[in-house]
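Here the complex is missing one protein chain, while the rest keep their positions.
Chain naming follows the written order as A, B and C, and within any one chain the residues start at number 1.
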Amino acid sequence: MLMNEQATRNEHVQQYTRKDFISPEAVRWCPGCGDYSILAQMQRVMPTVCAELNLPRENIVFISGIGCSSRFPYYMNTYGFHTIHGRAPTIATGLAVSRPDLQVWVITGDGDGLSIGANHLLHCLRRNIDIKIILFNNRIYGLTKGQYSPTSEKGKKTKSSPMGTMEAPVNPLYTAMVAEATFVARAIATDSDRLREILLRAARHRGAAFVEVLQNCNVFNDGAFDSFAEKAVMEERTLILKDGNPLIFGKNGDKVLKMRGGSHGLEFEVAPTAETPADKLVLHNEKSPRNYLARLLTTLDEATLPVPIGVFQAIDRPHYGAQLQDQIAMARKRNGPGKLFEHLHNADTWSVT
Amino acid sequence: MLMNEQATRNEHVQQYTRKDFISPEAVRWCPGCGDYSILAQMQRVMPTVCAELNLPRENIVFISGIGCSSRFPYYMNTYGFHTIHGRAPTIATGLAVSRPDLQVWVITGDGDGLSIGANHLLHCLRRNIDIKIILFNNRIYGLTKGQYSPTSEKGKKTKSSPMGTMEAPVNPLYTAMVAEATFVARAIATDSDRLREILLRAARHRGAAFVEVLQNCNVFNDGAFDSFAEKAVMEERTLILKDGNPLIFGKNGDKVLKMRGGSHGLEFEVAPTAETPADKLVLHNEKSPRNYLARLLTTLDEATLPVPIGVFQAIDRPHYGAQLQDQIAMARKRNGPGKLFEHLHNADTWSVT
Amino acid sequence: MSNHVEIKNAVIRFAGDSGDGIQITGSMFTHESAILGHDISTMPDFPAEIRAPAGTLAGVSSFQLNFSSYEIDTPGDQPAVLVALNPAALRANIMDLAPGGAIILNSDAFTKSEWQKAGYASDPLADHSLSGFKIYPIPVSSLTLAAVENTGISRKQAVQCKNMFTLGVITWLYDRSIEPIKRYIDKRYSAIRPEMAEANKLALQAGYNYADTVELFTGKYQITAAKLPPGVYRRVTGNEATALGMLTASELCGRPLFYASYPITPASDILHELSKLRHFGVITMQAEDEIAAMGMAIGAAYGGSLGLTGTSGPGMALKSEAIGLAVMTELPVVIINVQRGGPSTGLPTKTEQADLLQAMFGRNGESPVAIVAPATPADCFHMAIEAFRIAVRYMIPVVYLSDGYLANGSEPWRIPGPEELPSMRVKFHRDRDMPLPYVRDPQTLSRPWIVPGTPGLEHRIGGLEKQDGTGDVSYNSRNHEIMVGYRAEKVRRIAEVIPPLTVSGPETGDLLILGWGSTYGAIRHAAENARNQGLSVASAHLKYLNPWPANTGEVLGRYKHVLLPELNSGQLRMLLRAEYLVDIIGMNKIMGKPFLMTEIEEKIQTILGGVRPLKTAAVTC
Partner (left out) sequence: MSNHVEIKNAVIRFAGDSGDGIQITGSMFTHESAILGHDISTMPDFPAEIRAPAGTLAGVSSFQLNFSSYEIDTPGDQPAVLVALNPAALRANIMDLAPGGAIILNSDAFTKSEWQKAGYASDPLADHSLSGFKIYPIPVSSLTLAAVENTGISRKQAVQCKNMFTLGVITWLYDRSIEPIKRYIDKRYSAIRPEMAEANKLALQAGYNYADTVELFTGKYQITAAKLPPGVYRRVTGNEATALGMLTASELCGRPLFYASYPITPASDILHELSKLRHFGVITMQAEDEIAAMGMAIGAAYGGSLGLTGTSGPGMALKSEAIGLAVMTELPVVIINVQRGGPSTGLPTKTEQADLLQAMFGRNGESPVAIVAPATPADCFHMAIEAFRIAVRYMIPVVYLSDGYLANGSEPWRIPGPEELPSMRVKFHRDRDMPLPYVRDPQTLSRPWIVPGTPGLEHRIGGLEKQDGTGDVSYNSRNHEIMVGYRAEKVRRIAEVIPPLTVSGPETGDLLILGWGSTYGAIRHAAENARNQGLSVASAHLKYLNPWPANTGEVLGRYKHVLLPELNSGQLRMLLRAEYLVDIIGMNKIMGKPFLMTEIEEKIQTILGGVRPLKTAAVTC
């Protein structure tokens, strides 16, 4: 009855260019910050997103928490909401659920999303809210000038841990998997083509999409990802996930990642592709909802195994908003659309004359 | 320098009996509530805990949040702190880290620990704080009279979800695994012997122990676990984990749980034990820190697979408090023990005469 | 035995174990009283535990009803009749019973072990401790068991019918027919639990018959119907009326209602009520905590819905940071706080008014919000609408302060017609030529409500200080001062659209009793009684707490004394003293319970018996 007038989307959306997504606000990140590339790729991919989904620019909203990364919405020429530390998923939930016509993005950092805000992240993923979450992981607190974050490696010395941290780092993707996220992916800020591809896939996904973007903070944690993200080593040290393909990586695909079972449980190992019979290759499967392999791929030891990049999981499950609309429709079918005065009288009443 | 006088434990602790752990407070749960059994087993196991660990009763503290379950500390004749909703792990952390001589237990519920308090749970597990967390999972909000909880099955109709819930339930044990908990176990409130055994093992563990206890709320969610926890079906429907043993269950161990790989990822299946060659049996291994199998065992589909009971993981990793004491020792070795007035003067000073 | 006594009102309290069905009994009798045309007011009281051990003081649940032939606004100070189903119920309630009052008790429950469990040192029926009261012992348990013998229900279920037996007794006592109750039982329970419905009716009848036969009572009481304004009535609790009011606000605004909440006593019922309204397009979400609920409401308001969240004190504390965000982004969110006893977890099932200053000041920085507070359960409907009327007109978060007493208490509510409701249709800003999200309406100072999806008005907002007009981030000093000023002034201007403070009683005089929130009934009637005794006492009630009605200072100035009873240590009093430099006299009760009329009447006597005169300094500042 009180449906939103915005609920119907434009028939034909105008053709946008990258420039249409650049806001007038001057960008204020440190020179050299990895955030620039993420911003650029987002601005570049947006025209495609809008065209594909027939989405006008005004129906796009970026919602962030607090942190360097969370300044992102100011630079996108869309609707934007720079909220408070850790709470962006909650605000995005309220918006996305009440306005199914919008495309809602959440921008968060490793501190914003995994320290103060991890609980909201978890719950919004398990609700499968139709939002696209991009977590900028620089493994440090940038905006507050260099304390360790939940993703900082154990033993890291920072302003707040002069003798080294003592906690096991959080694994963002594994956490998202456990929280039943329907779309889970990882990208590297400097790996622009793939980053754009992944952003596009997130945009297409209906339901909660979670993307970790590894982003260098050149001021407080420079080189955090160099060991595998540097051009020179990337091919050897990363594993590009492709749906339906085996877990092959390295120069000319010469290496393969395999699982080994046995009395000590299950473990991963790397073997030469040439020595592995084709039928022994495990295939990556994004779409199997109970795919343990995809979950385990989020947990590979960065030091000894390749770092998977790409889409780990992309499954189809009705999102919260859709289920809610179903309930509304069902309730209307059952009770008729709500009529206020009828409802006010719908109780044991009596008259006084 | 300012070490706690309590830091040295008594040489010989008195012999306790169950009665020593019964507080004078009248128990106020509903008649028939599953909480009674958990309380009884805890009171029964405590004398053993104290004897084994040479621990005087006054060094034991129970800390809880809010919920029916969180009334627990009032009934234990130890130190107790009934804190606020969801925050027990934080208070326990402050206590355990500053008082390594104490044994600190956290009592929480599925709402307390996994809704409002999930973030603290996560962070205190990854810090490996030396506390023992018992989560009473009744898949409902008891104290607030019957709203759904994060562990309520999808579609559940409750006061706050008259048309059924729409979110995927949280898996407490899998979540604990992802949070790098060093001890992870599950028990059933009514399965008293095993419950006591598991409580004892948690007590022995140094570091963060996480135990989920399935507990019936006979007022708002009666029979939630009957499908596998009822005496008649338990043998067929649960899998009792034993370290180093294969995943055998059912009458006379006639069934075995196996993993199946392949193009659709990894999946579990049940097979007749008789038809499975001994060398194809996967063995349960509590102690392998990167044991994927143990993690996956927390995720079995309750409807189609057996429900594992027992200890999933028990690994040795220095706990936060121990690492902290190491840092303190190292700092003292490096700088000498702190001397206040020296420290106040330890800067560029000048004299005015 | 056909001795009929005509009385004006009756206050009766049902008490028993949590498992005894006291709340249902009370509700049924209330319902019937309302239908018979009495004015009614109720007060339930139950323990914080779901079900404390049977027979203990901790497990006692009670329900008090005042029904009357004239207009009332309180459940009554002292019950004249106490129904006690066990010794604990007696012990926990006896101190409230009026001197000479009647105690109807279940004598079967007064065994030694039971009275000991209740903490009695000797049998209260045998010692002379109850000599000031009229005692009617009835073997309720055994008579009930006998009555339902042949229905085939279990003994446990049979025992549960004893509340219906007592209801039968009471129904007889007030000279009513039991038929409406039987119909009510049929309507509610026949379909789901037919054998229990049958047993309940049998027990009811047995109780009625027993009273009619046994000549226990010396007479029956008759109360005529009250003269309420004409109209169609229903009974509502405060929580129900709040939910209905919020729904109505949404319909009046033409914007969907979005309610996010985390369960908490005594606010949860609002969530339960609103989640039944999917056919209205009402969205309810059970959030993971109160912070999330607040965030969701903000997100919904940003998107153009009526963003609503509700909680009680501890949850309110958690929301405070996010409320600040709503203040900064100037979004119309309503936050319900059903106050309970504090501090901390406090007394979850008891009432208190101690969260006013939290609502005013519980945020970092200069962070003003509007505050409204309903006065009675039925008034919740009206004030809920007011909350949203202010929120959308001024683009501001509004705190709606109810309390446990209002939330669970009930009274008859005259259902308004469409013509009685304010018009408050909202319009979003769509003008592409004025794309500035922080340009203010010159009258209200509100910024435009621009919702995502509006072409050409793409903009960014957030929690950092905003540039006047553009809404861009600004660290400029002068701008900060201006914006702080706007946010404060906006609240002040709300006074332009709220009704002035009105008084009951003389326009000037010796004493004004001022109140806010659920103290309304006790204050009003205490003042009325004082006037009936010839004293110059007026009463006035603040339903708008930030800002106050524009004439508040002026009204206070017209009386020699101002008395302000509050269920806290003087929170509103402090604010009024600071503003008007008037030496308002405080009257403070922090016992988890509402004021009794007599308490206020006594205070009036003390003051007008000749204490310190009102000291007034500057009335403005």
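Please note the rule applied: contacts are C-beta pairs under 8 Å (C-beta built on N, C-alpha and C of every residue); 3 or more make two chains touch, one makes a residue touch a chain.
Note that this is a predicted model, so its numbers are computed, not measured.
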Seminar exercise, completed: Touch list for the missing chain, restricted to displayed chains, reads A, B, C
For this session: With the full complex in mind, choose from A:Lys145, A:Arg260, A:Lys280 or A:His345 the residue touching the hidden chain.
Result: A:Lys145
Exercise. Out of C:Pro44, C:Pro266, C:Gly342 or C:Pro452, which touches the unshown chain?
Worked result: C:Gly342
For this session: Kindly state which of the options B:Val27, B:Met234, B:Val270 or B:Ala331 is in contact with the chain not pictured.
Result: B:Ala331
For this session: Identify the residue among C:Asp186, C:Asp212, C:Glu465 or C:Asp510 that touches the chain left out of the display.
Result: C:Glu465
Problem set entry | Among C:Met164, C:Ile270, C:Ala293 or C:Met316, residue touching the chain not depicted | C:Met316
Problem set entry | Interface with the undisplayed chain - residues on subunit A | 26-31, 66, 68, 71, 84-86, 115-116, 118, 141-145, 147-148, 150, 159-163, 219
Exercise. Which parts of subunit B are in contact with the chain that was left out?
Worked result: 1-4, 6, 23, 25, 56-61, 63, 66, 73-74, 77-84, 87, 89-99, 101-102, 119-120, 122-123, 324, 327-328, 330-332, 334-338, 340-341, 343-345, 347-353
Problem set entry | Footprint left on subunit C by the chain that the document does not show | 47-48, 58, 312-314, 316-318, 320-321, 324-325, 327-329, 339, 341-350, 352, 354-355, 357-358, 360-367, 462-465, 475, 477-478, 480-481, 484, 487-488, 568-569, 574-575, 577-578, 581-583, 589-593, 615-618, 621
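Definition applied: only the chains that are shown with their structure count from here on.
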For this session: Please give the pair of chains with the highest number of C-beta contact pairs.
Result: A-C
Problem set entry | Averaged-CA centre spacing for the pair subunit C and subunit A, given as whole angstrom | 44
Exercise. Once you find the CA centre of subunit B and the CA centre of subunit C, what distance in Å lies between them?
Worked result: 40
Seminar exercise, completed: Cα centroid separation, subunit A vs subunit B, in Å, comes to 30
Seminar exercise, completed: For subunit C, residue numbers touching 2 or more other chains are 278, 288-289
Exercise. Listing for subunit B: what residues touch at least two other chains?
Worked result: 115-116, 118, 150, 163
